[in-house]
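Single-structure report; data block below.
The complex is shown incomplete by one protein chain, all other protein chains being positioned as in the whole.
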Amino acid sequence: MIIDDIKQAVIEGDATEVKKLVALALEQQVPAEEILKNGMISGMGEVGRLFEEGEYFVPEMLIAARAMQGGLGILRPVLVEQDVKSAGKVVLGTVKGDLHDIGKNLVGMMLEGAGFQIVDLGTDVSPEKFIEAIREHQPDIVGMSALLTTTMPNMDKTIKAFNEAGVRQSVKVMVGGAPVTKKYAGEIGADGFAPDANQATAEAKKLLVG
Amino acid sequence: MIIDDIKQAVIEGDATEVKKLVALALEQQVPAEEILKNGMISGMGEVGRLFEEGEYFVPEMLIAARAMQGGLGILRPVLVEQDVKSAGKVVLGTVKGDLHDIGKNLVGMMLEGAGFQIVDLGTDVSPEKFIEAIREHQPDIVGMSALLTTTMPNMDKTIKAFNEAGVRQSVKVMVGGAPVTKKYAGEIGADGFAPDANQATAEAKKLLVG
Amino acid sequence: MNYSSLAIPRLSDFLFGVCPRPLTLKNGLVIGGGQVYPEINFTLDSMIITAESMPQVYEQYTQMITGVCDRAVELHAPGLVVEFELLPDLTLVPEWGAEVTKILRSTLDETEAKHGLKTGLRVTPNDIREFARPPLMRQGRYVEDMFRSFELCAEAGADMLAIESTGGKEIHDEAILNGDLPMSVFALGVLGSRDMAYLWERITEISRRCGVVPSGDSACGFANTAMVLAEQHFIPRVWAAVIRVLTVARSLVAFEHGAVGPNKDCAYEGPYIKAITGYPIALEGAEASVAHLSPIGNIAKAVPDLWSNESVQNVKLLGAMAPTVSVEQLIYATRLMNVASARGAKEAGMLRDWWVESDSHLDPQAYVLRPDVVLKISEEIIAEPTPYKRTRRSAFAALEVLRQANAAGELNLSKMENRWLERLSRAAEGLPEDEDEFIAGILPQVNRKKIALSEYGL
Partner (left out) sequence: MNYSSLAIPRLSDFLFGVCPRPLTLKNGLVIGGGQVYPEINFTLDSMIITAESMPQVYEQYTQMITGVCDRAVELHAPGLVVEFELLPDLTLVPEWGAEVTKILRSTLDETEAKHGLKTGLRVTPNDIREFARPPLMRQGRYVEDMFRSFELCAEAGADMLAIESTGGKEIHDEAILNGDLPMSVFALGVLGSRDMAYLWERITEISRRCGVVPSGDSACGFANTAMVLAEQHFIPRVWAAVIRVLTVARSLVAFEHGAVGPNKDCAYEGPYIKAITGYPIALEGAEASVAHLSPIGNIAKAVPDLWSNESVQNVKLLGAMAPTVSVEQLIYATRLMNVASARGAKEAGMLRDWWVESDSHLDPQAYVLRPDVVLKISEEIIAEPTPYKRTRRSAFAALEVLRQANAAGELNLSKMENRWLERLSRAAEGLPEDEDEFIAGILPQVNRKKIALSEYGL
């Protein structure tokens, strides 16, 4: 089955092979949604499993993700045409005053592997910039990160700004980072919390179901 | 001066001498208020200073406090007659669910030394018992103590109960104990906080001035 | 069982990680058989415990035990002991404490199955008898619930049972503040010791019935209260040091009524217990400053078999949740011990002596924990036949040791401390040899509002 081959090529991180196979599958009239879900996302799911079990590290995941991106480049026009939705759209950013971004980047990468569409606003992101991005990109989820005890309170500020701007109801808010706890997430009215990049994907999926 | 002798006898913790001298001073028509303030409370102030400087320990303070109590026994009827007020009245208790009382006892002892009148409700004190005591004793200050992370929230509960019972405005509330911070005291709307028994007296005095 | 000779008579055999009577848990973990293992203890962050909040309580304990076990695996810990010290509320409703025990047990079991990490679980119900005022020690609903808590926790998966019992504490707090040596001796040598005999017979009986280990008690409410007050300059350090030694005979009673160790972490009388009984002990020091500051952070490392953090609440630190941070610190501390002892008893002895030297000259409370001092005083204590006589002898011995150390310049006591050393020595001299005479003399000074003497058979 060509779908299984695509999956395997994603797992092995072979971008050239993935691109070739996706093109071939489209030629063979395999539905784009099936290529995406059962081929590529399923492959990334397996990559995630290998990672969980200590068989893969992030570098291997990144290679697989890039292979998947290669296939997506070919698939995306068809998907848009057929109106196939991504798993969800996520706007990510490190809050104002905070320059740490490796954790946020990891979250973005893992979400992407799980089929989410990512809009990364970078670091030192003001409430206004978040709001702008919500209006522009209409994401399902906004993910905020903070690594300092003195920038974490900006999560609270940002959520309050969402309320004032009237955009709070349109998105789910997820928070994470070294000083952040589930308790704090609850106190500021965030919808989700992930203690590390690893658990962010499961939490994002839960948010979109719930 | 007999006042100085009373003061010295308090410092030395000589209860017999204090009693004898207070009786003598009253006979000599020294005003009760002067005996109290310039003799006994001033003596305890010196004891506090010696304690601060590491010259006295609590046992020495207790002996001095007992000497003062001895003198007060003689002085109190006269004070009541002359309507002389104590430094203030304080209701003390360890909050519900908490059995630790040595910290609270120390606070009581030190406040007493500073001329406060103490009503000690003991440990495991429910909000209802605190409220009852406020109604009965009409204190200036209610002091609450907690030693466990799981009983500290009862401070918050108790203050809320004060509000509901309509007695909150009639007292100042002071809190303290191992898990309690100034920040927490502020959050629950307490008026005062003391990090240890040592600093409780200063805090209580500040509350009654402010 | 009445101890009359030292199980460890020689200083060179008095080391961390080894004892004459090691203990083997059901799953094979050996305590006191060569290695020192971390014993981690944790508690809830600020929250109210009610029936409604129990799901959060369980969730927090799940989170804490998972974080701790994961980290222990990650750091290749050779073994791990977890202590679950029940909060009062979790003892007042014994089912709640048992449920938490189950949660801890199952994560420990999973960790052992998956990663081969050998673990042990010590469960310590709270002495809720104090909820009655004056405390009822042998009757009433608190006594019943407390014993039921022991049983349910044993059934729920505890390997070891322990308690920090409080018999006599109702009058000891004041004795500490008053610097009242005879009253302290009465609380510990008479009241506490009698209560311990009553209590430990029952705990041992429950333990036998449920197939778990009756481990030990702690005079925490007595001597650690004094230590903390001394740290705040409320009471003299020599007084706190003497109280420490006064607790030995009391805590020994548990072992004379069935306890077999490991003695509790916060029981700094542990080295005495180990020297006398040969059973393993837990202890705590520098890594327990999360729970209380102390002047004995290194010397406490001299002879433990388990090394503990006392307890830390589940707050977030930058590195991780505090229980995870604590277990990492304990693992590193025990790694050093185990490397030294793997080289040989001589090397272990050197490390022990460095720890001892680093604290013992700076505080009388550290001085009375010197292994040589412990052996010397222990020998004197067990030369006496009864708890009262042993406690009285403890006072003499501790004061004598401190006077000599002071005279020899091994301790640098302030003028005030010196005055107290003399004052306490005079008070000790007044202790009659005869227990009945002592009791008769002290009873009039006992505050009857605070204590029900009949609960102690008096």
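Here are some notes:
By written order: A, B and C. Residues from 1 in each chain.
Note that in this section a contact is a pair of C-beta atoms (placed from the backbone, for glycine too) under 8 Å apart; a residue touches a chain by one contact, two chains touch by 3 or more.
All of these numbers come straight from a predicted model, not from anything done at the bench.
Of the chains on view, those touched by the hidden chain across the whole complex are A, B, C. Across C:Met47, C:Leu317 or C:Val446, the residue that sits in touch with the chain not pictured is C:Leu317. Touch with the chain omitted from the figure is made, among C:Val93, C:Cys210 or C:Leu362, by C:Leu362.
Take subunit B: the residues that touch the chain left off the picture are 149, 178-181, 183. Panel shows subunit C; residues 71, 74-76, 231, 285-293, 295, 297-298, 311-313, 315, 317-320, 322, 324-325, 328-329, 331-333, 335-336, 338-340, 343, 347, 350-351, 354-355, 357-359, 362 of it touch the chain omitted from the view. Contact residues of subunit A toward the unshown chain are 51, 54-59, 62, 97-99, 101-102, 105-106, 109, 122-124, 148-150, 152-154, 157, 179, 184, 196-198.
To be clear about the criterion, only the chains that are shown with their structure count from here on.
Averaging Cα coordinates per chain places subunit B and subunit C 33 Å apart. With centres set at the average Cα position, the gap from subunit A to subunit C is 50 Å. Distance between subunit A and subunit B, defined via averaged C-alpha coordinates, is recorded as 59 Å.
Listed for subunit C are residues 45, each touching two or more other chains. Counting partner chains per residue, subunit A has no residue touching two or more of them.
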